[in-house]
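With one protein chain held back, the other chains of the complex are shown just where they sit.
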Amino acid sequence: MIKVGIVGGTGYTGVELLRLLAVHPQVQLQVITSRADAGTPVSQMFPSLRGYVDLVFTHPDQAHLEQCDLVFFATPNGIAMHQARALLDAGVRLIDLAADFRIKDITVWEKWYGMTHACPDLVSEAVYGLPEVNRDKIRQARLVANPGCYPTAVQLGFIPLLEAGVIEDASLIADAKSGVSGAGRKAEMHILLAEAGDNFKAYGVAGHRHLPEISQGLTLAVGKPVGLTFVPHLLPMIRGIHATLYGRLKKDVDLQALFEQRYANEAFVDVLPAGSMPETRSVRGSNHCRIAVHRPQGGDTVVVLSVIDNLVKGAAGQAVQNMNIMFGLPEATALGIVPLLP
Amino acid sequence: MIKVGIVGGTGYTGVELLRLLAVHPQVQLQVITSRADAGTPVSQMFPSLRGYVDLVFTHPDQAHLEQCDLVFFATPNGIAMHQARALLDAGVRLIDLAADFRIKDITVWEKWYGMTHACPDLVSEAVYGLPEVNRDKIRQARLVANPGCYPTAVQLGFIPLLEAGVIEDASLIADAKSGVSGAGRKAEMHILLAEAGDNFKAYGVAGHRHLPEISQGLTLAVGKPVGLTFVPHLLPMIRGIHATLYGRLKKDVDLQALFEQRYANEAFVDVLPAGSMPETRSVRGSNHCRIAVHRPQGGDTVVVLSVIDNLVKGAAGQAVQNMNIMFGLPEATALGIVPLLP
Amino acid sequence: MIKVGIVGGTGYTGVELLRLLAVHPQVQLQVITSRADAGTPVSQMFPSLRGYVDLVFTHPDQAHLEQCDLVFFATPNGIAMHQARALLDAGVRLIDLAADFRIKDITVWEKWYGMTHACPDLVSEAVYGLPEVNRDKIRQARLVANPGCYPTAVQLGFIPLLEAGVIEDASLIADAKSGVSGAGRKAEMHILLAEAGDNFKAYGVAGHRHLPEISQGLTLAVGKPVGLTFVPHLLPMIRGIHATLYGRLKKDVDLQALFEQRYANEAFVDVLPAGSMPETRSVRGSNHCRIAVHRPQGGDTVVVLSVIDNLVKGAAGQAVQNMNIMFGLPEATALGIVPLLP
Partner (left out) sequence: MIKVGIVGGTGYTGVELLRLLAVHPQVQLQVITSRADAGTPVSQMFPSLRGYVDLVFTHPDQAHLEQCDLVFFATPNGIAMHQARALLDAGVRLIDLAADFRIKDITVWEKWYGMTHACPDLVSEAVYGLPEVNRDKIRQARLVANPGCYPTAVQLGFIPLLEAGVIEDASLIADAKSGVSGAGRKAEMHILLAEAGDNFKAYGVAGHRHLPEISQGLTLAVGKPVGLTFVPHLLPMIRGIHATLYGRLKKDVDLQALFEQRYANEAFVDVLPAGSMPETRSVRGSNHCRIAVHRPQGGDTVVVLSVIDNLVKGAAGQAVQNMNIMFGLPEATALGIVPLLP
């Protein structure tokens, strides 16, 4: 049994980790921390977990995380970087669901996240936890930077095209749409039902923190810097990301075959039949990314449609997938959840 | 392995049965029928099932249902009653998710459902599949009438009070609210997103088909006819039923203890701590019914709040629970699904 | 032209007042205050008002409200009571959309609102602004207590029955459902889209502040104290209240005629034809209350269905209606807004 700790378990990625780990046959949930809610039973805050999780939130100071085999950080940005070294030194492996270790260029990270990084050397060591790209490195990693939700959906959609060199890489467009759970469980006005419900808008057009993360990943795929315009939008629904990706073709290839081959051995990337248009609900609650590729009117613009559940493949599910890889378990352990439809 | 057939698999109870049975360790999905969609792969109609269900919809005439151990009818009302006898004669056990076998009084059934019943004798034999009331009979049953969604939520809420004789039974009130999936997967105007979304209304105030089913169950619980006013409402959401039940107390009892004792051994009825108010999302996708009992301002009106997922405990989940009982499996097999929240 | 000031204009009742008053032919919007957003153009916070409202939020200290003919308080509870006397002394008339002047019994008010009342004598003077009951008093009033949203929907539904003495008044039940805008424009967790969306629950079962307000109104209608159980619920939508009201008949009367006669001369109470079930969207954005009365299965339980837009007839619209009455204008001035459907 893997002894698991969760730091910061009162947000949506925290409760989603609990949903997945509560029925994981190889995991023993050891401790879950919350500064504000220490002493509260987890199932009191989240009645959906009644009967599945008996833990009480523990104050971080009394968590004894060093006794865990693995600790997930489901915390705001800038927390994990202060605790990582001590835990690694104690032999604990870490998966950070926040952004502290995602971006290799510290200057870029500090600019977008507005703080000084506490441990740049660990950023170098950290493995970016996108299994479809980095599976082998993840296996050995002490410290995994779990990708962001938009970056997961966008990279999985662009990577086959960029690796194969079939689209111009200077003017990529990612028009992405996310349910509001992506904004986290925070008391903020703009994500009230009365504000975000029955409404739709773009945000972060001038620059969103996921832009440098996506750019880094695409740059690695193509081998040189790419040009990317990324426009996120807020959907009047809870879960789900839909990325609509546009690129200009520079070669005539069988796009369907290209995608099917790239993901032939991937359990969690499902390339739909030609002509399909994936719905976000087709992955609701599951760790799948479903992708379709189109070439409208046979022109030179390729359109990729990529959907994930932002809290699963875009956060907690991918983290569990990474854990399974790190500990040598079958990669899909505890992730065989049939999506909830309708 | 139990060889299972599903008749009428293109509706919401059908796809929900598939979601549950696809990962049931003791079930072999043999056949699923659809007259209109014969030949279509199930996962083409429901991409959420890609990778989980490889079946193709079979025309009813070619289904060889008699080779199954168990057949679920996820059909409109009035279908199962025409096929039940032949299947029972062939040694197949049946669970009907529609209303054909729910109401013992044939005259009442024919009035509310507007058709002549094809096999009144089988109605006598059929066991009403509410495990919390009829577990022992279900175990032996050849033919189970799976309860309706409103009747499940309302009966589970009223039964402890009526069995204990603590409320007046002549003027019960059930104010119930359901998500639109309860209306089924049918192309009807009133359940369009543009009609039912951002909107709320009562319906069937003059009389809803679930009224006689609920009355029958409550009458059995109390031992004599009850008086019930049942007002259903349509919620602008997909899944979930919330029943708010009102009764007049005639004895001073510990209501909390009464409920906790009645359901102490029930895996799928969760009596919440005193003062709680259950949310529909706390059971989203799961087979639980969560119940709270209140006595506002210490007056003589008792208020019970009862929530279920109408497609799970209100339909497919309860059907699988009944199947588990019928075949001697642990009752919760394949039903250990953590609710999806948020 | 009536010179109008609004205190506390950044909440939902504030912006709704602006929507209505911006096109009122007899109103000159003089000033709108906000402590936190002083200096911000109103249309910057609410782009829906671009082209209609040119005002900038003014700090309360610089508002010169005493130069207005009428001031609306769209503030939290407990604000208006501190400013009322000075304004009244300056000859300004007031409409308070909060609860400061709604409840005549100061002890009751202080218990439910948890504060000491600053001006009990003004509570005595204040007129409860339900035009269908108090029109004549409103005409002369210096100070109007605008009713709460639930109280408006519930009172308009029960009053015909109670005034006529046709139902037992000791065990009234009001099962009410409200869209989340009723909770105000506040950064609170439970009204996030990711919490309240796709979800339904009761709240305040043990006691909600609108209970004493409703009880007071019903008591006045019947001439002696009534017994009322009031259970509010939160709907996964933005606007709209639906009250489902239950009473036990003690006389056999023509209920449809009773309601039609009671409201025959009311512009904003629409009694629907027998058998109707009003939808909340049928009053979306308008000042109407639509009501239907039922007697299911011809039993002795009467069911009244009453819908309003909580922000219009339940708040800002009723306030404008009261203003029109106070200033001798046609009561429907600026309230002839066709509901938005779909």
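Should a chain be cited, it is by its letter among A, B and C, assigned in written order, with residues numbered from 1 in that chain.
In this text, a residue touches a chain if its C-beta (ideal position, glycine included) is under 8 Å from a C-beta of that chain, and two chains touch if they have at least 3 such contacts.
Fair warning: this is a prediction, and the values are worked out from it, not measured in the lab.
Enquirer: If I'm reading the header right, one chain is hidden. Which shown chains does it touch across the whole complex?
Expert: Touch partners of the hidden chain, whole complex considered, are A, B, C.
Enquirer: For the chain not shown, which residue from B:Gln30, B:Ser181 or B:Thr244 touches it across the whole complex?
Expert: B:Ser181
Enquirer: From the listed residues A:Pro131, A:Pro147, A:Gly240 or A:Gly317, report the one that touches the chain absent from this view.
Expert: Going through A:Pro131, A:Pro147, A:Gly240 or A:Gly317 one by one, A:Gly240 is the residue touching the chain not shown.
Enquirer: Using the definition of touch stated at the top, determine which of C:Ile6, C:Leu29 or C:Leu49 touches the missing chain.
Expert: From the options C:Ile6, C:Leu29 or C:Leu49, the contact with the absent chain belongs to C:Leu49.
Enquirer: Sort through C:Ser181, C:Ser215 or C:Thr244 and give me the one touching the missing partner chain.
Expert: C:Ser181
Enquirer: Which of A:Thr75, A:Thr280 or A:Asn324 touches the chain that is not shown?
Expert: A:Thr280
Enquirer: Which chain A residues touch the hidden chain?
Expert: Counting only chain A, the missing chain is touched by 171, 173, 175, 177, 194-195, 197-203, 205-207, 227, 229-231, 233, 235-240, 242, 244, 246, 248, 275, 277-281, 284, 294, 296-297, 299-301, 303, 305, 307, 342.
Enquirer: For chain B, which residues touch the unseen chain?
Expert: 12, 179-181, 183, 185-189, 191-198, 236-238
Enquirer: What chain C residues would touch the chain not displayed?
Expert: Its contact residues with the unshown chain are 12, 15, 19, 22-23, 46-52, 181, 185, 197-198, 238-239, 270, 272, 276, 278-279, 281-286, 288, 290, 311, 336, 338-342.
To be clear about the criterion, only the chains that are shown with their structure count from here on.
Enquirer: Using mean CA coordinates as chain centres, what's the gap between chain A and chain B in Å?
Expert: Chain centres of chain A and chain B, defined by C-alpha means, are spaced 36 Å apart.
Enquirer: Counting in whole Å, what is the centre-to-centre distance of chain A and chain C, each centre being its mean C-alpha position?
Expert: Chain centres of chain A and chain C, defined by C-alpha means, are spaced 45 Å apart.
Enquirer: If a residue has to touch 2 or more other chains to count, which residues of chain A qualify?
Expert: Residues 12, 181, 185, 197-198, 238 of chain A touch two or more partner chains.
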